[in-house]
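One structure follows; several queries about it will come next.
One protein chain is absent from this view; the other protein chains keep their places.
Right after this comes chain A.
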Amino acid sequence: MFAFCSDPASLDGLAWITCYLTTAKHLQLYYAVGTVLLLLAITAPAALAFGFGGAMAARAHLAPLRWFGKAYIAVVRGVPDIAFFLFFVIALDQAFEWTRHQILCPDWDQPIRQGNDFVVCQAAKLPLGSAPQWVHETYGFTLAVLTFAIVFGAFAANVLFGAMRAVPRAQMETAEAYGMTRRQAFWRIMVPQMWVYALPGLGNLWMVLIKATPLLFLLGVEDIVYWARELGATANPRFTDYPHGDWRMWYFLGLMVFYLGFTRVSEVVLERLMQRLTLGQATTGGEAQRKAA
């Protein structure tokens, strides 16, 4: 990266560290930090949307919709994450490819399942075999976001379902007395008030989600834990310009600081959010704020 890094063997001290930490391999670690943050930034709202949908479905008057919502919450919460990630993602990917295969290659005469192999025609491959590597990575990333959203959406649905029921019944009765329809009462009275009950549960979920990203490598997305392990491994002078011993401890220490810092920031933000949401609510917290003001 820097001009003085051309002969690493002659460097020592700070210069060596500078060059070492800016090798292309380390840049991929920093890039992976960005990947993880991007994943969280997309997954959190997506999971919340899934959760909101799930909670609404579970409360629906229409029986099949209600069963669907309840089944979603119960089944997904009950399956271990790692099994979900290994089975569901591969199944999802194969479902996409199977559909494309039926549409794009109608005159294909060979079976799709040949023993262990899942064989679709070249045109049905998703992404296409000839697509550049970044397309494959983006596809894997998208599958990861979708899977995370479904898994964490089920937990969020359960939290929101409980929060909706926690809104005092008197509030809803008042809304009905004012002549609001069910829909109006839901959107204008219940939804604005439920967040204060949902936030502690959602905050917990967020903390778990932050730490769940190493599951990404199961999908071939290289996250920070993968790179920390790879970079910290003993570097033999035959295969690198920057030989070193087993430094995994230092890399994982760095990761620990990163995660602790991240969760600390999250805690502060969540606490602020809680203060905002409590304002004017018919809860003990809201009451305390009213008295203090």
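Rule of thumb we're sticking to: a residue touches a chain if its C-beta (ideal position, glycine included) is under 8 Å from a C-beta of that chain, and two chains touch if they have at least 3 such contacts; residues count from 1.
Quick note on the criterion: contacts and distances are computed from a predicted model.
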Original post:
According to its UniProt record, what is the protein name of the omitted chain, chosen from "Amino acid ABC transporter substrate-binding protein, PAAT family", "Putative nucleotidyltransferase with HDIG domain", "Transglutaminase family protein" or "Cytochrome d ubiquinol oxidase subunit II"?
Top reply: "Amino acid ABC transporter substrate-binding protein, PAAT family"
Original post:
For the full complex, which residue in A:T240, A:T263 or A:Q289 touches the chain that was left out?
Top reply: A:T240
Subject >> chain A residues touching the omitted chain (full complex) >> reply: 23-25, 27-28, 86, 90, 93-94, 97, 114-120, 122, 125, 128-131, 133, 136, 217-218, 220, 222, 229-230, 233-234, 236-243, 246, 248
